[in-house]
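Can you keep this structure in mind? I'll have questions shortly.
All protein chains of the complex are present and in place, except for one that has been dropped.
And then subunit A:
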Amino acid sequence: MSTYSLSDGLASGAPRISRAPLLAAWVKESGAGVAASAAWIAFGLSCLWWEDVGDWSRTHSLGIAAFVIAAITLFGTVGADYLGSAGRALRQRAPWLVALGVFLTLWEVATAKFAWLPLPFFPPPQAIIEVYTDDLPKLLDSVFASVRLQLGGYLIGATIGFLTGVSIGWSRAVGYWVHPVLRFIGPLPATAWLPIAFFTFPSSWSASTFLIALATGFPVTVLTWSGVASVSNAYYDVARTLGAKPSFLVLKVAIPAALPHVFVGLFMGLGSSFAVLVVAEMIGVKAGLGWYLQWAQGWAAYANMYAALIVMSLLCSGAITLLFAIRDRLLVWQKGTVKW
């Protein structure tokens, strides 16, 4: 009897005691989401409240879109428990959504509404949205041109760099001949070849492919080489006593052991080839995002430039994400790899 009433009392007492912590927990879980929603409402209001100082056609739509995002954020975070992994992801990113909403509000007010920032150089968000809606075909053409050029040059450079690196690391004779050439030509920035390349190659497209391949190839070669050279002899000893032939030693020992290095080279090559791509497009190839930037500058179309920059950054980041995903797939056996 006494035990029964004791547990009874505990059970009914529990919610009363934990009401305040419950509220605190709710604020902790959903507070950021509510704040994010508020920030985006502020952004929407900032679009619609004042008149624009310039002539932009997407202001109204942008304001509505901000309200929609605010609503999604609010219901998403409050109801996150029913939304599974999407809800959790939203909650985790809520602080970023707050920051983004605040930033966009300030940007909107500082440009479109009061022009605190000098106008043609600092376009408001709606101007950039306008580029994406009205200049989409040209932008997409540029994206395709850039991706095609980059992909071709990068794949060629990475393949040649990898093969060269393995050969130098493996064969003394190849090393004797290739190493001095590599030392002489490798450190030269690929862009230094630009004027010559555009002369000597039949088309500016092939010249740019060559330059991107060159920029990619050097780091890939050096790191593949150092990877192969640093493979412990103990691995070769084991394989040899088990009956491995030279081809097995290269393909199944040297290359897998060197792969972590190779990926560092691929990563560095990606970075330097982006730089070459943009310069090559600005100077020689009359297509691609680099050229789009150049063209926009010629017309003083600053909104187009920002729009192209954002796309470019998404593409570069996407390429690196892809590379890291491939690496994680191939190097599952490594512990403690860096997440991109």
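The rule we apply is simple: a contact is a pair of C-beta atoms (placed from the backbone, for glycine too) under 8 Å apart; a residue touches a chain by one contact, two chains touch by 3 or more; residues count from 1.
Rule of thumb we're sticking to: contacts and distances are computed from a predicted model.
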Undepicted complex member, UniProt protein name, chosen from "WD40 repeat domain-containing protein", "Sarcosine oxidase subunit alpha", "ABC transporter" or "Putative ABC transport system ATP-binding protein": "ABC transporter"
Touch with the omitted chain, as defined above, among A:175, A:256 or A:271: A:256
Contacting the left-out chain in the complete assembly, out of A:239, A:283 or A:320: A:239
Chain not shown, touching residues in subunit A: 232, 234-235, 237-245, 248, 252-253, 256-257, 259, 331-335
